[in-house]
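Beneath this line is the structure, given in structure tokens, with notes to follow.
Missing here is one protein chain; the remaining ones are kept as they sit in the complex.
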Amino acid sequence: MLKHTEDYILSTEVDRWLFHADILVDKAHVVMLKEQGIIKKDAAAAILNCLTSLEERSADFIEDELPGYEDVHTAIESVVIQEIGEDVGGRMHTGRSRNDEVATCIRIALRTELFELLRAVNGLRRALLEKAREHLDTIMPGYTHLQHAQATTFAHHLLAYTDALARDFSRLIIAYEHTNVSPLGAAAFASTGFPIDRDRTASLLGFDAVLEHSMDAVSTRDFIIEAIASFSNLMINISRLAEEFILWSTSEFDFITIDADYVTGSSIMPQKRNPDYAELVRARTGTVYGCLMSGLSICKALPYSYNRDLQEVTPHLLRAVRTTTASVTVMKGMVEGLEVKLEKMEKQAPVGFTAATELADTIVRETCISFRTAHKIVSALASSLRDEDWDWDRDWDSQRIDELTLKITGTGQKLSDTATGRELNLNEKSVKEALKIASNIQKRNVKGGPAKKEVKRMMQQREKNLATDEKTRLEKEEYVKKSFDLLEREVQRKKRIVKLIKMNR
Amino acid sequence: MLKHTEDYILSTEVDRWLFHADILVDKAHVVMLKEQGIIKKDAAAAILNCLTSLEERSADFIEDELPGYEDVHTAIESVVIQEIGEDVGGRMHTGRSRNDEVATCIRIALRTELFELLRAVNGLRRALLEKAREHLDTIMPGYTHLQHAQATTFAHHLLAYTDALARDFSRLIIAYEHTNVSPLGAAAFASTGFPIDRDRTASLLGFDAVLEHSMDAVSTRDFIIEAIASFSNLMINISRLAEEFILWSTSEFDFITIDADYVTGSSIMPQKRNPDYAELVRARTGTVYGCLMSGLSICKALPYSYNRDLQEVTPHLLRAVRTTTASVTVMKGMVEGLEVKLEKMEKQAPVGFTAATELADTIVRETCISFRTAHKIVSALASSLRDEDWDWDRDWDSQRIDELTLKITGTGQKLSDTATGRELNLNEKSVKEALKIASNIQKRNVKGGPAKKEVKRMMQQREKNLATDEKTRLEKEEYVKKSFDLLEREVQRKKRIVKLIKMNR
Amino acid sequence: MLKHTEDYILSTEVDRWLFHADILVDKAHVVMLKEQGIIKKDAAAAILNCLTSLEERSADFIEDELPGYEDVHTAIESVVIQEIGEDVGGRMHTGRSRNDEVATCIRIALRTELFELLRAVNGLRRALLEKAREHLDTIMPGYTHLQHAQATTFAHHLLAYTDALARDFSRLIIAYEHTNVSPLGAAAFASTGFPIDRDRTASLLGFDAVLEHSMDAVSTRDFIIEAIASFSNLMINISRLAEEFILWSTSEFDFITIDADYVTGSSIMPQKRNPDYAELVRARTGTVYGCLMSGLSICKALPYSYNRDLQEVTPHLLRAVRTTTASVTVMKGMVEGLEVKLEKMEKQAPVGFTAATELADTIVRETCISFRTAHKIVSALASSLRDEDWDWDRDWDSQRIDELTLKITGTGQKLSDTATGRELNLNEKSVKEALKIASNIQKRNVKGGPAKKEVKRMMQQREKNLATDEKTRLEKEEYVKKSFDLLEREVQRKKRIVKLIKMNR
Partner (left out) sequence: MLKHTEDYILSTEVDRWLFHADILVDKAHVVMLKEQGIIKKDAAAAILNCLTSLEERSADFIEDELPGYEDVHTAIESVVIQEIGEDVGGRMHTGRSRNDEVATCIRIALRTELFELLRAVNGLRRALLEKAREHLDTIMPGYTHLQHAQATTFAHHLLAYTDALARDFSRLIIAYEHTNVSPLGAAAFASTGFPIDRDRTASLLGFDAVLEHSMDAVSTRDFIIEAIASFSNLMINISRLAEEFILWSTSEFDFITIDADYVTGSSIMPQKRNPDYAELVRARTGTVYGCLMSGLSICKALPYSYNRDLQEVTPHLLRAVRTTTASVTVMKGMVEGLEVKLEKMEKQAPVGFTAATELADTIVRETCISFRTAHKIVSALASSLRDEDWDWDRDWDSQRIDELTLKITGTGQKLSDTATGRELNLNEKSVKEALKIASNIQKRNVKGGPAKKEVKRMMQQREKNLATDEKTRLEKEEYVKKSFDLLEREVQRKKRIVKLIKMNR
């Protein structure tokens, strides 16, 4: 066979990824085969011994020997057979097939990756919460359409991301739960005539349940699609934050300085501080999308049950989860190291007349005319002042506020209802409060709003939610760890038997 | 402004879709504004009256007037103002913005679509369960790599799909829950200074909770991505069933006849019965993928908060959900009308030596040699017989089984261990049972396997699960319905006030 | 049959799109059938008469009658048969099938759309060239990583887009050529036993050639994939320009004012000028991507020849081409109406030390030290000055240039080689020229560079290229037009025969 042909069927990177999972699956399967009386205790002991020693030299094995085999499952079985003979080692694959084996391995390996990702996501949430706490009073312009809209605080802005990430966490937990079920024992797709105990292997391997139907169990990759879709949603969120970091660190915005660890210089321009990491997070969002699209395209219209096409889904999962975890981790570092230029933000906050909405609302409250009319009045004010060369993009100091207040409330030129022509007779103090950005923000204290009190309340609530989510994550990790401990104990017990047998000889 | 320019900004189909949701949002918002004392009772009454009458002539309005406005929100507000004057009608938009309004409307409209989809999915699950019940004894070849692998039953095969769809249901319920939270009151992104009650509007509109953070509430479309991703996973599953229907109705497979409602003729070939519906289900899977890809691409790297880009996500959602529901419904019809050619399936079941695995397993059980060795022995048998011109693709009648049994157990030529050369001395009865497809299937009775007893158990369990899921769906629908009833009662009460006022004049 | 089932198979929007193409195909086919003696002259005349009158009432037919039929091809044939009887009208479909018919119609309809798109692309190129001509001397900062890198001119910046669009044009022309071949006569996939003349219909319909192989002709949709891929590449380019317009019109950049036709206000914030059109162009890029992804997913792994799946590709093509043409047209309008704030751009040009590279290059030229060393020297200068609180983000006036020049060349503190410690003794005039942005730009006069002379040369060249491309486009349109004229003449001739026959009776 030609080299290219052989290579075409391999998936070496995935095989490396699955190695430890495969050893676990082999162990649990052999422990169960022994318990069910399908294989004898000395055979079980010999196989488990062999698996243990293979595990010990795993680094070398993965590096040097693995690439020579069709896949990791074949590699391990072959080595076991080589070492203890086919008559014993050849019993390991009783009552199962590579189809259920590989599906089980992918779920175990993904589970581990999901733990890392969940940890990373909570790390980023924590970093955002802490950075928000530092900036409860940092005023900044809020944007819609990237245009100045209304003023807000940097704390409020960052909290928006923690909420998005909390939903990402909840999606990932569900993806985890859909992942953590055991296809083992489905065999090729039709289960087996051997009296295996699928619940037992599921439990030894830390699964929450058995994925029951044997044909479904080997045919479905929906948990992978769901996982990558969750990563994609998460990547959207951090790509948006990355985009803001890129914008905010331009000369034009100049709101932040990104930590030196996350910028690079130029090979030609000595003065540059390029936000490469943020750009890469943004770009790798596209990489994760591609993984999803590949997975979807591959799975479409495959007849049941297993088809080799499914092998090609796994590298996309691996790339997607690794990329996502690394990106979240990088974002966490960037958030932690972020330096905020408070004055720049604050100075920009009123620019572009971001107080306009509050002014219109004030008119409604003061004069009882309708919101739509008040909106028109302020629009008319904005354009008439623009015609007078009043520059909405200029700085916004107290002198300017006084001037503007006068224009709105002062004699002779005071603001009138565009519909009726009636003068509005606004209260000077109320107008000033609407125009002063800091007090203007405090007005907006409804649920979810930027007023400091509300932001503090939200922050406390989010601290609690994060703690709850961390607990969930740790409990799941703990459950798996305990299952593995149990498996290891069973393996040791079975291995001990062979020693006892040997001693008794 | 040029026509093309105006048109470019419109999204008419979506506006139609959102009309009823927008009326509901307007009503709930006005009821709350009145309750909070932000607008007066007669203003509230006048607006609610106007909304009610607009709702009554909705079909005409949507068809004729709506397309003339920038969007549905503007259209409704404009009509209200036209009819009752700006001084009253202009109060409707107090304390909110189009940004939170549209986000709320999309969630309400999607909720309705999700109810339909959930119902359709459960309908398909029921159809599959019922078809499976008819075919508990219908033997068929099971495939891996589209090659005959082991025999199974049609009931077992169909049940695999019910399990996949049950997971789809669960994903859709979660998507529903992530959808059913209220952004209303977030206003442009920074909430408002008016003392609105976000919990009240959420509750009047049937939401489970408020989507708290005001910037997050208008900026996120993660619920849309999650929904379309769930549709994509669901479409994978039904595209696989559609593919099987297409294959099974070929001249070559000839396992099924698709109901006349779901096939078409040819403009040129008079004998054709083309599985067009199944093909379209397969193809529309790609359509849903495209919607997902569009949504993902659009949302990537958008700075906070609202950007007009988000408008472009909605038509993809609409197309995706409609396509998915229609496809599920079509599949349900196809499953219900499916006619199965039992003998064809049964005749094909043993073809290609699908008993081989069971024979190998039997050797393991009978002779205590290892599975790997037994596998080799049967492989050797298979190829040596092929060399003797024994045709594995030929029919498989009892005479053939006898012949083959003789070859395996008979004197002079009986099967031997390829490793040791030792004769295996297999029990004739066991070998025959392995070779007879019907008894062979009954052997595989572990959890999830095709043995009839296990299939019946699974079927019962799935009936129960389906009933539970239906209950969940109905409860959610009921909750929304009750909220709407409450809203309508409040609207009527507020409207009555104006009548009383009028009467008192 | 249930309504939902019937609807599922329809593709009404596409049918409308294809109506005129189908009439043309029918006419050409009938003319050829007559010429080949496959149908008689009076039958041909009757059918052609009927087609002509159907064409005349096309608007009504498309609106009212078309939706009642399975597809446009069936609709037209049915109407013809209704009007002139099956014995005559039933001959129209001789020697062809819907499979080749629809493939031909799609190619004709796409051809028309491509003409519009090609025209729009050239319109945008022209608008960019004209805007560039106005800004040959408008200095602006050039960006890498969205950081100020080196100064350039607005003309140079805009010309970059004309070059990208010129490549888009060339890709579209190739897509056109791959589209403009005729599948007609391939019939269902196996051609026909009737002695049809495929070259004749191809030529009457304006095709450049016959798409020869009958199975390939009805099975392939590669021209659609190629077209949508070209649109995607084009959308990338205009999405980048749209992104720049969005950035440049922020308060922070403030480089441009977008024409009032392409901005919108806010429902709540009276002062807003939102770049909605640019945002929609950016978003619709994602829409076109989704169309591509759908097309790819649908076409994957379809066995030959025609499958109904292919029907589902066409709406994505239609959406993609319409979206792309509209987006290009909107961008053209935006470019034409663009108002540039020259001073803002110019003032920002040196900010962030964009002269640094030119300074390093000057050091190389003046002192003969290596570029890498010069790069380090300037880097060191940049950071040491930053330490001295020299603000690279401040304005850059002649006083500052003098000051900086002194720091570089002046006694006591002059710049030295970081490696050797040797003083560099730079020429004051050269340094100043490097630091003065306007002269600095003129230095970069190699092929493709921003120096005015080179930009003018490029502009002239691009004018010529655009003229050539316009000629190509017009010739192609002309060729099709002439073919249609010929077809119409043949139709008239054939129709006249029937009149003569009638008169002779």
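Each chain carries a letter (A, B and C) given by its place in the written order, and its residues are counted from 1.
Rule of thumb we're sticking to: a contact is a pair of C-beta atoms (placed from the backbone, for glycine too) under 8 Å apart; a residue touches a chain by one contact, two chains touch by 3 or more.
Owing to the predicted nature of the structure, the values given are computational and were not obtained by experimental measurement.
Chemist: Among the options C:G265, C:G337 or C:G449, which residue touches the chain absent from this view?
Modeler: Selected residue, touching the omitted chain: C:G449.
Chemist: Could you tell me which of C:K27, C:H73 or C:H93 touches the chain that is not displayed?
Modeler: Touching the chain that is not displayed is residue C:H93.
Chemist: One chain is left out of this view; which of C:N180, C:N237, C:T250 or C:T405 touches it in the full complex?
Modeler: C:N237
Chemist: Where the complex has a chain not shown, which of C:L66, C:A186 or C:I256 is the residue touching it?
Modeler: Of these options, the touching residue for the absent chain is C:A186.
Chemist: From the listed residues B:L10, B:L247 or B:I497, report the one that touches the chain absent from this view.
Modeler: With B:L10, B:L247 or B:I497 as choices, the missing chain is touched by B:L247.
Chemist: One chain isn't shown here. Among C:T285, C:T325, C:Q348 or C:T409, which residue touches it?
Modeler: Final answer for the missing-chain contact: C:T285.
Chemist: Give me the subunit A residues in contact with the hidden chain, please.
Modeler: Residues in contact with the chain left out: 1-2, 4-5, 7-9, 70, 73-74, 93, 96-98, 187-188, 261-262, 264, 266-269, 274, 276-277, 279-280, 282-287, 289-298, 307-313, 316, 326-327, 329-330, 333.
Chemist: With the missing chain put back, which residues of subunit C would touch it? List them for me.
Modeler: 77, 81, 86-95, 99, 142-146, 149-152, 156-157, 159-161, 163-164, 167-168, 170-171, 174, 178, 185-186, 188-196, 198-199, 210-217, 219-220, 222, 225-226, 229-230, 232-233, 235-237, 239-240, 242-244, 247, 282, 285-286, 289, 292-293, 296-297, 299-308, 357-358, 361-362, 364-365, 369-373, 375, 419, 443-450, 458
Chemist: Even though one chain is hidden, which residues of subunit B still touch it in the full complex?
Modeler: Counting only subunit B, the missing chain is touched by 141, 144-150, 246-247, 249-254, 265-276, 279, 293, 296-297, 300-301, 348, 351-354, 356-357, 360, 375-376, 378-379, 381-382, 392-393.
The rule is simple: only the chains that are shown with their structure count from here on.
Chemist: In angstrom, rounded to a whole number, how far apart do the mean CA points of subunit A and subunit B lie?
Modeler: For subunit A versus subunit B, the centre distance works out to 25 Å.
Chemist: Any chance you could list the residues of subunit C touching two or more other chains?
Modeler: Within subunit C, the residues that touch at least two other chains are 266-269, 274-276, 279, 293, 296-297.
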